[in-house]
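With one protein chain held back, the other chains of the complex are shown just where they sit.
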Amino acid sequence: MILHKTNRPPILPLTLDNVSFEAKGMRLIKDMTCTFEAARRTVIIGPNGAGKSLFLRLCHGLLEPASGTVRWSGPGAKSGNGIKRQQAMVFQRPVMLRRSVADNVGYALKYQTISKEERRDIVQTVLQRTGLQGRAQQPARILSGGEQQRLALARAWAISPEIMFLDEPTANLDPSATHAVEEIIQAIHDSGTRIVMTSHDLGQARRMADDVMFMHRGRMLEHAPADQFFEAPQNDLAQAFIRGELLWWKRGKAKTENSDQRNRNI
Amino acid sequence: MILHKTNRPPILPLTLDNVSFEAKGMRLIKDMTCTFEAARRTVIIGPNGAGKSLFLRLCHGLLEPASGTVRWSGPGAKSGNGIKRQQAMVFQRPVMLRRSVADNVGYALKYQTISKEERRDIVQTVLQRTGLQGRAQQPARILSGGEQQRLALARAWAISPEIMFLDEPTANLDPSATHAVEEIIQAIHDSGTRIVMTSHDLGQARRMADDVMFMHRGRMLEHAPADQFFEAPQNDLAQAFIRGELLWWKRGKAKTENSDQRNRNI
Amino acid sequence: MTDFSAAIGSALSLVIGFDPVLVEIIGLSLYVSLTAVLFAAIIGLPLGAAVALFSFPGRTVITVLLNALMGLPPVVVGLVVYLLLSRAGPFGVLGLLFSPTAMIIAQTVLITPIIAALTRQVIEDLWAEYEDLLRSFGAGPLRALPTLIWDGRFSLVTAVLAGFGRASAEVGAVMIVGGNIDHVTRVMTTAIALEVSKGDLALALGLGIVLILLSVGINGAVFVVRRMAEQRYG
Amino acid sequence: MTDFSAAIGSALSLVIGFDPVLVEIIGLSLYVSLTAVLFAAIIGLPLGAAVALFSFPGRTVITVLLNALMGLPPVVVGLVVYLLLSRAGPFGVLGLLFSPTAMIIAQTVLITPIIAALTRQVIEDLWAEYEDLLRSFGAGPLRALPTLIWDGRFSLVTAVLAGFGRASAEVGAVMIVGGNIDHVTRVMTTAIALEVSKGDLALALGLGIVLILLSVGINGAVFVVRRMAEQRYG
Partner (left out) sequence: WATDNAPFITVASTTSTKNSGLYDYLLPHFTSETGIEVRVLAVGTGQAIRVAKSGDADVLLVHHKKSELAFVAGGYGVERFDVMYNDFVIVGPKTDPAAIKGITDVSVALNQIASSGTPFTSRGDDSGTHKKELSLWAEAGIDVVSQSGAWYRETGSGMGATLNTASGMNAYALTDRSTWLKFANKGDLAILVEGDERMFNPYGIILVNPERHAHIKAELGQRFVDWIISAPAQALINAYTINGVQAFFASAAAS
């Protein structure tokens, strides 16, 4: 599953130190501290609006933290600018360039130093593996929602990143497509890529995670090895989440008294 | 859960007779024949691109069939134009009007004959039940994806339709929100509304369905009571789908030979 | 260069001095262009919306025509209106030539395609987004129209503003049908043209600066209002 | 009414007769306006894109200004260019006044804001959609620019077309800086103005019809090409 060999030195590990993020005067991410080392798969779970997507964007360098630092400390990070070329991200709502399906993948490869022939091979391989080969010459923007999500995965995969961020990569897929995508992510991981993904599908989290991060209201409330987390989460909100309880739903009714109290305890 | 009493005569049952639909020269829905009577919940399942959303649109009257007829044969359908007022639909990708959350619900009610005070009460009730009360005065378009989906549900619910079409109403929701939305749909159904919905979540289909329709490549391959369907689907493709097999994924590799053969058998 | 400083000086003294003649001319300019914008909006908004919402034979042709007519030459418009309103023309009995009314008619013809073409784009985009939902509520294009106009109001204001900008800046049409008659049909642009023909370039430029400031002011005000409203209604 | 039939007659005979004077005038019109559009695009496209992509102090002001200057009065533009190029002006030594070059300069000034303002809108919308993805690939605004221009090319063509429409239809600026000199700086619109002042309205109208047909033709051609390309690339 290694698409092309790079002899670039690694940029991992990635360290977030006390990172917070603000927009429109609200603190949306609060005091995040964690380290991502190579060779693991992390799945981030949490209710809608917890800040999972914002967190991935902060890690990937698309957002600037309001305070704290996001630092890559591997030997490859020294050079500076090239850091982005060794990461990839699959967004929750995929962005399709106004080009053909094949050119969408080819475009991503332009930012890498890869020969033309190699590029063609890679495009063909990833499209085939994501079931898009028959649509290679179609405009990407008329693909169905599920197909777009698979193209986004193919595009990220093509550049053989050292670390890949995936934001709910199977949200629009039917069960069998979900299964196939999980297999592909597994294969990408097997080839040495660090996986950081979010999911609302707890079954998927169980299947995919080496470790689980639970987020709520912009904070990471628990970060634990997967089996340990799913057996017995330490945090009471995480426990409630796993049990399927509504963490925010009744805010309107209950006037937030419950959740506010809880927040103060954290 | 009845929000306002209507003494309109019912428009159900709905009968589709040999309906097909075409776009850009492709037949996307083929030979659909079925009847929806009152008081049941139908869940439509099938792989991405099967035509589930198109089918709901045909039923709701948003698309014109290329051949065949879509007919409402209840006494209330005689009058003609008012048919739409007794149906509602929640779209797969919710459309938010450029108004506040409350006004989005209020707008839907303008097409009904309801007094102003009653309208205010209904808006308040549905927003409370969908956990959006605290956001009533916010612009609808800055809601998060999950919140938008709940608002769409609230909006459809507000008009107390005789039949409600829901296109993957929980695709963007976290597990607990999914659970809450399922409860609301159940309550809507309990008040006498016919439910027709699609879902990629087989667990949800099991929980919600009185009967299941399985679609593949624009055709309805099976329509059966839910317990019967999930125990032993008659159609071989439905069996494969339930088992989580890829019905279309490997087209690129296998050059469609398999699936084409199957199609001929149907 | 002295011309420029003289121009800025005369612009300043015109504005600060609150010259009554200038006030009269600015008043007539605003009256003519705003009235023309009003009529053009009354015609152009529904016309653009109709082309956006309804499908009928020749729709593509009308779309192309509206786009092309955005660049209608003012002189030609002036000429056509002149021929229509002249005593020898079909509407001659009305005796409208060389009156503010004639200028309003000419500017209305000039900017209606602009407003209609931009409206078509706005309403078409919005309808693409809303169509399913509004049809689901039971509304066809006709019933949807007020909603579309209301929800697209910020973009439609820009369309109307573009029309106003064009109307207030053009000289070709109002010169022919208005005749630039002192105290009757003299507006900013014809006054500028007159000063140019008198060779008083500094005064002409001063008037030009006033005209541009007027346009910048109106655009700025609308921009601020739009920003504020957008932030409120998303 | 006889005027209109005479006008259509003279338009027809002008076009069919392939009148050499008309050919010369149309040729100069196209040369001047197309060259102006070329320069305005060279300035306006990057300018609009820069305002869209980079944040710097005064960005909002420039946005409002560009929008307001879309309605720049041609007479004022002509006047300013005249003062700059006249013998007494700073660029007088170049001897450019009353040459096609002067007309190109004036029209370039007139339509650069139009192209820049529309470009800003197009690029801003596209960047809003692409930003995350392109930044994820490691591209900043600068590196993203060619991609944005390429992917927005259909809308940008419309922007450029709007500029062309304005340039080819205006008379105020070219009249002042070109002087409407026969065989040297006479273009369609100044020729129409001249025929009007001579009282030969039928010929003026005929020329006007030719001008409008030219504009409709160009818009129609671009529309067809755009439709076809959009269907291919989505």
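Labels for the chains are A, B, C and D, by order of writing; each one numbers its residues from 1.
Note that contacts are C-beta pairs under 8 Å (C-beta built on N, C-alpha and C of every residue); 3 or more make two chains touch, one makes a residue touch a chain.
Being a predicted model, the structure only gives us computed values, none of them experimental.
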item: Listed residues D:Pro20, D:Gly58 or D:Gly199, member touching the removed chain; value: D:Gly199
item: Contact residue for the chain not shown (choose from C:Gly95, C:Pro146 or C:Gly217); value: C:Gly95
item: Option touching the unshown chain, where C:Arg59, C:Arg143 or C:Lys198 are the choices; value: C:Lys198
item: Hidden-chain contact residue, picked from the options C:Ser86, C:Thr108, C:Thr147 or C:Thr189; value: C:Ser86
item: Touch residues of chain C, complete complex, unshown partner; value: 24, 28, 86-89, 92-93, 95, 97-98, 100, 179-185, 194, 196-201
item: Residues from chain D at the interface with the omitted partner, ascending; value: 82, 85-88, 97-98, 175-176, 179-184, 186, 190-191, 193-194, 196-201
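Simple rule for what comes next: only the chains that are shown with their structure count from here on.
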item: Of all other chains, the one whose Cα centre sits farthest from chain B; value: D
item: Geometric centre distance via CA averages, chain D-chain C, whole Å; value: 19
item: Inter-chain centre distance, chain A versus chain C - centres from mean C-alpha coordinates, in Å; value: 51
item: Touching two or more other chains - residue numbers and ranges from chain D; value: none
item: Touch-based graph of the chains, sorted into line, ring, star, complete or other; value: ring
item: All pairs of touching chains, each written as two labels joined by a dash; value: A-B, A-D, B-C, C-D
item: Residues of chain A defined as touching chain D within the complex; value: 57, 60-62, 81-82, 84-85, 87-89, 91, 95, 97-100, 107-108, 111, 139-142
item: Residue ranges of chain D in contact with chain C within the complex; value: 1, 3-4, 60, 63-65, 67-76, 79-80, 82-83, 88-90, 158, 161-162, 164-166, 168-172, 176, 188-189, 192-193, 196, 201, 204-205, 208-209, 211-212, 215-216, 218-220, 223
item: List of chain A residues in touch with chain B within their complex; value: 46-49, 92, 127-128, 131-134, 144-147, 171-180, 200, 202, 241, 244-253, 256
